[in-house]
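Every protein chain except one is present and positioned as in the full complex.
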Amino acid sequence: MSKWGEHSKPALTVSRRSVLKSAAAVGALAITSSGATLSVVAQESAPKRGGHFKLGVAAGATSDSLDPGTYTNSFTELFGKTLHGYLTGIDADGKVNGEIAESWDVSKDAKTWIFKLRKGVEFHNGKSLDAKDVLASINHHREEQSKSGAKPIVDPVDEVRADGPGTVVFVLKDGNADFPYLLEDFHLAIVPSKDGKADVSGVGAGGYVLDNIDYGVKGTGKRFANYWKSDAAWFDSFEALAIHDVTARTNALATGQIHAMERCDLKTIHLLERNKDLEIVSIAGTQFYCTAMDCKAAPFDNADVRLAVKHAINRQQLLDTLLHGHGKLGNDHPIGSTNRFFAKNLPQREFDPEKARFHLKKAGLSDLKISLSTADAAFPGAVDAAAIYQQDAAKAGVSIDVVREPNDGYWDTVWLKKPFYMSYWLGRPTADWMFSQGYAADAAWNQGHWKNARFNELLVAARSELDDAKRSEMYAEMQSICRDDGGEVIPVFANNVSALSRKIAHTKLASNWDLDGFRCAERWWFADA
Amino acid sequence: MTVIDVRSILVVGGRRFVSAPVSAKFGMVVIAAYVLAALLAPHLTPYGEAEIVGTQFEPWSSKFWLGTDNLGRDMLTRLAFGARNTIGIALLTTCLAFSIGAFAGLAAATFAGWLDQILARLVDVLMSIPQLIFALLLLSIFGTSVSALVVVIALLDSTRVFRLSRAVAINVAVLDYVEAARLRGEGATWIMTREILPNIAPTLVAEFGLRFCFVFLLISALSFLGLGIQPPTADWGSMVRDSATLISYGDITPLLPAGAIALLAVAVNLVVDWLLHSASGLHDA
């Protein structure tokens, strides 16, 4: 498949009080170049306007809404990034850049962030954007009664205030050097303020104006004539269809009813690749599959048992069988190879039945019987993955009883509750965010209920550390601790695999979210037909 | 239920088999082959049921006669084991559904009056609840073990059997000879089993063959919800689902388990037709 080069060295210069111009690097998420998979055509043709772009999305429900706080699936997330403007953006190289915020200043302790807003940005309803709109948009997620999915992001914000119509100041409870990255989150759309409240009816400052939306079915948008970017949003109009069934999506693409689809069926990807009219793009990202062990109770309260279980899984086979190579081997910690703090020198854990037996013996056990809860709700192919795990673990003296749980209600009855269960993380763009949300001792979604004193100490220290070399060392140690002591088996990272008609042209694809950072409607165009 | 009486078939079996038409013979041979495959699966197959022996979706070869499935398990082996699990569960479920449904339907038609009303209302309520919600509710209460699966599907299916058997039985219950039996002072059990049942049996038997197929489909539909048979147990419904997308590329692999179901369905119904034919006393064809 596609080859992924070594990630580029983070070109990082955070001077103590530097004004960061819109395109300046705060530090790359170090996206790998996707050379082989990008079509030559795509890079040769100059962008041009026109056409009606149709896209097949794998999610979308009748219960969706346009309130940015409620975005939970790729259908609404795509509309968020298409209809709305955001303070910051992340480009194809993983660098943060200014969008509605033109530039920003940061205080020495990384606690106070001052964002200068771009002039001349207009909403779809003709209102011009100012600091009040930004305040209303951010406060929409901060309200006490807020049901926003972005609450964890805005909770560390102590205060947001306007400093004139063109400046917004964020004061954080603790220093966080990654803050501009967080503002790129799809929930944090900038919407117009209406009587001091955020107007969440779908009016935004993005490249397309909402035309019509039938939740769970499809939505359409027209190009916004007064969009502040002149070199983006090339299509005259776009249409996103919610096509849950992967075969239906693939058929629609093959018969030309749509121009692009997300989430290809990996089982048959080798057959899809034979279609010369399509381009398959496979982008390494932050998403990983995992199996969590309850570290509070026997048998997983013993670190050697956890190590035995980690050695009893055949990662390569999972990567080959489940993902058909469209992913990366996991090393039992949640930091992906595209992260700038990824610990490159940590040895890759392999399938090793002897070592598994050794650790079992060390834990005083001759064999181990455990029940593994799974369902395809955990991640696509989880039930198959459990069957494979069961086969391999048996060779290491670990006998796994696979319990298939109902998909419905999996996140209520199994997740965080069963002693040994499958799960996944979409991942987070920064190491601090990932560790804080899923691995810190007090994290609400610490899937293995894992507590490690040294790890938690490092986590706090690294967050406010501004020296990147030191920070890198700390994160490397944390990855190592997580790998050898942590409560999760993390066998693979999954790529985002999409298929595009050859009629579609694009530049290098971003990897922060699926579908070119959910900005396909803004960044792609029709090549000469 | 009474017509698919294994013992009576065995007793009269030999003679009947010889006199049966070709189609019925074919049906019986197929069923016998399936049952044999089901019983002897562990001895007949070259690999283990859940054993991963190759890479996924390998083509047909001398090593893997029918290729391998989406995880690299031998297709032939999975098919044989699938027979074991699928036929067993489907047969059990269908029998249970018919026992409940046909009995209730007969009773409703025979006694009429308030019993009929209560049963009919109950079934109406059960049937008007969308099946998906109903299955979800029941399975989240009973869990997803095989026995729960059998009971839940049987219950869902029995409502349909009830509707049909009641509809047919009501027509029979007003006939003169049933009336005569009543006037004779025969008990309700006698009327149900001796007067009405034999007359509605053919319709029920025809329905049995079809219900049997529906159970396969329902099991496969439930595994869509993550409620079906537990992995890595092989069952044909899930096998079709696992490889279904291949059909879009012109690969016939998913047709194998689907064909296995279809062949069995045809065979069962050929035999049922023959039973029906000999039961109805028609000899004109």
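Letters A and B mark the chains as written, and numbering starts fresh at 1 in each.
Methods note: contacts are C-beta pairs under 8 Å (C-beta built on N, C-alpha and C of every residue); 3 or more make two chains touch, one makes a residue touch a chain.
Assume contacts and distances are computed from a predicted model.
Enquirer: One chain is missing here; what is its name in UniProt, given the choices "Nitrogen regulatory protein P-II family", "Glutathione transport system permease protein GsiC", "Probable glycine dehydrogenase (decarboxylating) subunit 1" or "Thiamine pyrophosphate enzyme TPP-binding domain-containing protein"?
Expert: "Glutathione transport system permease protein GsiC"
Enquirer: Which shown chains does the chain we cannot see touch?
Expert: Taking every chain of the complex into account, the missing one touches A, B.
Enquirer: Contacts of chain A with the missing chain: which residues?
Expert: Interface residues of chain A facing the absent chain: 61-65, 67, 70, 72, 144-149, 151-152, 214-218, 241-245, 247-248, 251-252, 254-255, 257-258, 408-409, 411-413, 415, 444-445.
Enquirer: For chain B, which residues lie in contact with the unshown chain of the complex?
Expert: Contacting residues on chain B, toward the hidden partner: 21, 23, 121, 124-125, 127-133, 136-137, 140-141, 160, 163-164, 167-168, 170-171, 174-175, 202-203, 206-207, 209-210, 213-214, 216-217, 220-221, 224, 237, 240-241, 244-245, 247-248, 250, 254, 258, 261-262, 264-266, 269-270, 273, 276-277, 280-282, 285.
One rule holds for everything that comes next: only the chains that are shown with their structure count from here on.
Enquirer: Given the complex with chain B, which residues does chain A contribute to the contact?
Expert: The contact residues of chain A facing chain B are 246-247, 250-251, 254, 265, 267-268, 271-272, 320-321, 375-377, 383-384, 386-388, 390-391, 402-410.
Enquirer: Can you list the residues on chain B that touch chain A in the complex?
Expert: Touching chain A: residues 50-52, 55-57, 70-72, 136, 139-140, 144, 225-227, 230-232, 244-246, 248-249, 251 of chain B.
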